[in-house]
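A single protein chain has been omitted from the complex, and every remaining protein chain is retained in its original position.
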Amino acid sequence: MATRLTAAVIGAGYWGPNLARNFRASAEWDLAGICDLDVARARRVSDSIGGVAVTADLGDILADPTIDAVAIATPAHTHHRVALAALDAGKHVIVEKPVADTRERGIEMVDRARQNALVLMADHTYCYTPAVLKIRELIDEETLGQILFVDSVRINLGLIQPDVDVFWDLAPHDLSIMDFVLPGGLDVTSVAAHGSDPLDTGKACIGYLAMPLDRGGIAHVHVNWLSPTKIRQMVIGGTKRTLVWDDLNPQQRVSVYDRGVDLALQSKETADSRAANISYRLGDTWAPALPEREALAAVVAEFAAAIREGRPARTSGDAGLRVLSVLEAASASVRAFGAPRPVETLVPEVQGA
Amino acid sequence: MATRLTAAVIGAGYWGPNLARNFRASAEWDLAGICDLDVARARRVSDSIGGVAVTADLGDILADPTIDAVAIATPAHTHHRVALAALDAGKHVIVEKPVADTRERGIEMVDRARQNALVLMADHTYCYTPAVLKIRELIDEETLGQILFVDSVRINLGLIQPDVDVFWDLAPHDLSIMDFVLPGGLDVTSVAAHGSDPLDTGKACIGYLAMPLDRGGIAHVHVNWLSPTKIRQMVIGGTKRTLVWDDLNPQQRVSVYDRGVDLALQSKETADSRAANISYRLGDTWAPALPEREALAAVVAEFAAAIREGRPARTSGDAGLRVLSVLEAASASVRAFGAPRPVETLVPEVQGA
Amino acid sequence: MATRLTAAVIGAGYWGPNLARNFRASAEWDLAGICDLDVARARRVSDSIGGVAVTADLGDILADPTIDAVAIATPAHTHHRVALAALDAGKHVIVEKPVADTRERGIEMVDRARQNALVLMADHTYCYTPAVLKIRELIDEETLGQILFVDSVRINLGLIQPDVDVFWDLAPHDLSIMDFVLPGGLDVTSVAAHGSDPLDTGKACIGYLAMPLDRGGIAHVHVNWLSPTKIRQMVIGGTKRTLVWDDLNPQQRVSVYDRGVDLALQSKETADSRAANISYRLGDTWAPALPEREALAAVVAEFAAAIREGRPARTSGDAGLRVLSVLEAASASVRAFGAPRPVETLVPEVQGA
Partner (left out) sequence: MATRLTAAVIGAGYWGPNLARNFRASAEWDLAGICDLDVARARRVSDSIGGVAVTADLGDILADPTIDAVAIATPAHTHHRVALAALDAGKHVIVEKPVADTRERGIEMVDRARQNALVLMADHTYCYTPAVLKIRELIDEETLGQILFVDSVRINLGLIQPDVDVFWDLAPHDLSIMDFVLPGGLDVTSVAAHGSDPLDTGKACIGYLAMPLDRGGIAHVHVNWLSPTKIRQMVIGGTKRTLVWDDLNPQQRVSVYDRGVDLALQSKETADSRAANISYRLGDTWAPALPEREALAAVVAEFAAAIREGRPARTSGDAGLRVLSVLEAASASVRAFGAPRPVETLVPEVQGA
């Protein structure tokens, strides 16, 4: 391997320490420093991983020519400003989800990265878990057949975030995973979002997203900060098999059910006669073995590989934009009392990125 | 107790045998006979419960002056015709859910029962389970506080019904339970429904219903015939506590969580300052003991009591109408690609019933 | 098929009604009557299945030449007397577990059946469940490899039986299942039993059975009437795979884990070097599809087949004796404060049966 790359972490709040620890532990990276306006907080993170430089001044990081890349784990509304500054300083960027607080700002970030020939990676961490990597592989191998529906539930008693509602806080996980595993990515043209703020906090604390898929399918997401029980489950139904991912069951996270409804289709038949040809399959269940591995280690390795190979990361800025497009349409739908709203597709120049 | 009442069961398909068995076992009822166009099927049901008269001719039942009441367990599109005939013959009527296949027909049934001073009861069986009776009691006693949200999931690999979609097949359960346990009944003014028919069967096999509640709350239902796993769970969130009903966990069906988000409200504050006053409660969990008792036995007992006391049943025809109103609005919403549609409220004359 | 066989059921308590219902529903059998000292109780069972003759006099049954066989579901201490009378009257006999209340009486029953050339079948119902039939098949096909251990847990808040302790009440299930699925049957030479009667009821309410298996293996049973939670789980570990049967999980009763410890054995090595050659397999999990089918229907069908074919039933009187031998040794061990006690093997004449 060539020499190691050098990174700095911006933001020492909830997620920054995990990024710092993984850069530090990676064979691909040197960790040059941690930046946080609260320098004492940065110092605590530094101490916990054996000591690296800390600073409260982003300029210190950006002016350091030995730093190849920055990881941005600041509040969402600052991503745009910090990322553009870093890209303009010639740094590759990985940015926590959501990539930006508006789709327009996300587009600007992606454009800037392309113009400067730098990698802009979305830290869609879940996509690098053994479970999601296996799900993507199973779908690629057509184990499930054509995808009929996706139902995702992510509920828990959660912190009511000061700056984002439950859609922007939690749904990026579900949406980025769908974008990663579905054959055509997160290719939805409209979304209906139903939000609820029953405690009058000023933002939705309960949210539902319904998105039609091709050929009559549907994707649905339920996110909730007010549930006393914790559920993290995604069901992906296919024509051949159906997969259930229960992330809170470490003994059997992913189950593939050879159960379902079969349709003996014949030419010229009507929907009624189709119904008559339905039969049920009650086959075996199979749960693939999954390694226990920290996803973030794979994230920082992929970031290094994308930089070295001059290619987009597997979870690229464009992937981040597709998530933002759905979130922005969801916000519009909430404002329209749940009426479906179109999801903007990427402009051609961006799609080529 | 006075003399026993006499009933006949119309329809010997899926649900009829259960009704017949419970009328037969009840101390309140004599079971006079079972009617089904397929008289051999009626005979088999009769044999299984020790033998009662069977007939293929509804006229035999309606002309029998010793019969006080009929239980209708025929396909939904026949409920209206059979019920009106029975009401016109002076019989009290209990009818399987959904009460009718359109709201208009349901209204006609309710009107006819009132005109003839007969009981029309909706067989909302779940409302008589020990779990739902306990939930209603807990909400009545304000154990949960004001209701913030209701989330109901009822999914399973299910028979694709020939005559109804998944909303009309499964959601009557969820809606009738909400109608029974919520302080003001199923009082929703609009519904957005998202249906999916990815197997092209001619009807929705996956469905989501979103219904705004008062004061920013929300009720949501997920019904699905294509899920390889079975879930029957309802979460009811309140300002004081949150209840989870997991009907497939016989060892702990109902759990009351003293966990949640508290809001220290003060006058003149803004939503932002409200957020600042949020705190979390992580209290105990409590699961009330529930008897194991067949709900349908309580259904036939309540039917007898309503007849004897000349009062509406606890799950009255009006309750059935409230469910139909939501289902009809849901169908309209599906046709409108998920745009919310208003739920018709009952006409004044009916409300007085 | 030839003409149907005719049966009578003796005992209308807990299990008799199930036997009566299944004989009644079987295509192989006519049910001639039900006998119980409490004739009103017999009458209620008769009514529930469409009406058959009832009597309080066992003699009526035994004297009836049209009756081919009897099913004995009376208290355990009466099995011996009723069975011998029936065998002497020329009736085939199926008897509820435990087959008798002592091993000696069980041997006498088996001997009498052989002398009279009649079938004596043990109603080891669990052995006819789809789960246990599948487990036997998997072990036969060497899916698990050589069996290393069996651990069975059957605990619940249970009725404290008037006539038997928890070993004789519950362990016959576990022991008869082991006898059915293990390649050599329930072939154990000693048992250590630890019983506990902390409520001073006069009999063990909590029990543990430990039984060495060949080649260092072990079988263990935990039965308990005082557990507030219900567990019915058996783990069968093999050199190739390990199977877990969780009978209370209808969605995945039987799971086969391709996880385990591998040992690279070489000649001349010591135990220490063996330990050094251990490696771990963390492979997939697989859950075979199982039909939902009532086991007792298969029991009465097997009873008929054994009679027609003049062969021992799959769960023969000898199988019942093997269970009794372990139970009797267990009782001796309890009296010896848990010291292991030898399990009597069958006398040669019996083994040939």
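Each chain carries a letter (A, B and C) given by its place in the written order, and its residues are counted from 1.
Assume a contact is a pair of C-beta atoms (placed from the backbone, for glycine too) under 8 Å apart; a residue touches a chain by one contact, two chains touch by 3 or more.
Small disclaimer: the values here were computed from a predicted structure and weren't measured.
*Asks:* With respect to the chain omitted from the figure, which of C:T129, C:N224, C:T315 or C:S331 is a touching residue?
*Replies:* That would be C:N224, which touches the missing chain.
*Asks:* For the chain not shown, which residue from C:C35, C:A210 or C:A329 touches it across the whole complex?
*Replies:* Of these options, the touching residue for the absent chain is C:A210.
*Asks:* Extract the touching residues of chain A with respect to the undisplayed chain.
*Replies:* 47-51, 229-230, 251
*Asks:* For chain B, which residues lie in contact with the unshown chain of the complex?
*Replies:* With respect to the unshown chain, the touching residues of chain B are 252, 258-259, 282-289, 291.
*Asks:* Contacts of chain C with the missing chain: which residues?
*Replies:* 148-149, 151, 157, 160, 162, 190, 192, 194-203, 205-206, 208, 210, 212-213, 215-218, 220, 222, 224-229, 235, 237, 239, 242, 244, 257, 259-261, 263, 270-272, 274-275, 278, 280, 282, 285, 337-340
By definition in this document, only the chains that are shown with their structure count from here on.
*Asks:* How many angstrom lie between the centres of chain A and chain C, each centre taken as the mean Cα position?
*Replies:* Distance between chain centres: 53 Å.
*Asks:* Just curious, how far off is chain C from chain B if you go by their C-alpha centres, in Å?
*Replies:* 42
*Asks:* Pull out every residue in chain C that's touching 2 or more other chains.
*Replies:* Where chain C is concerned, no single residue meets two or more other chains.
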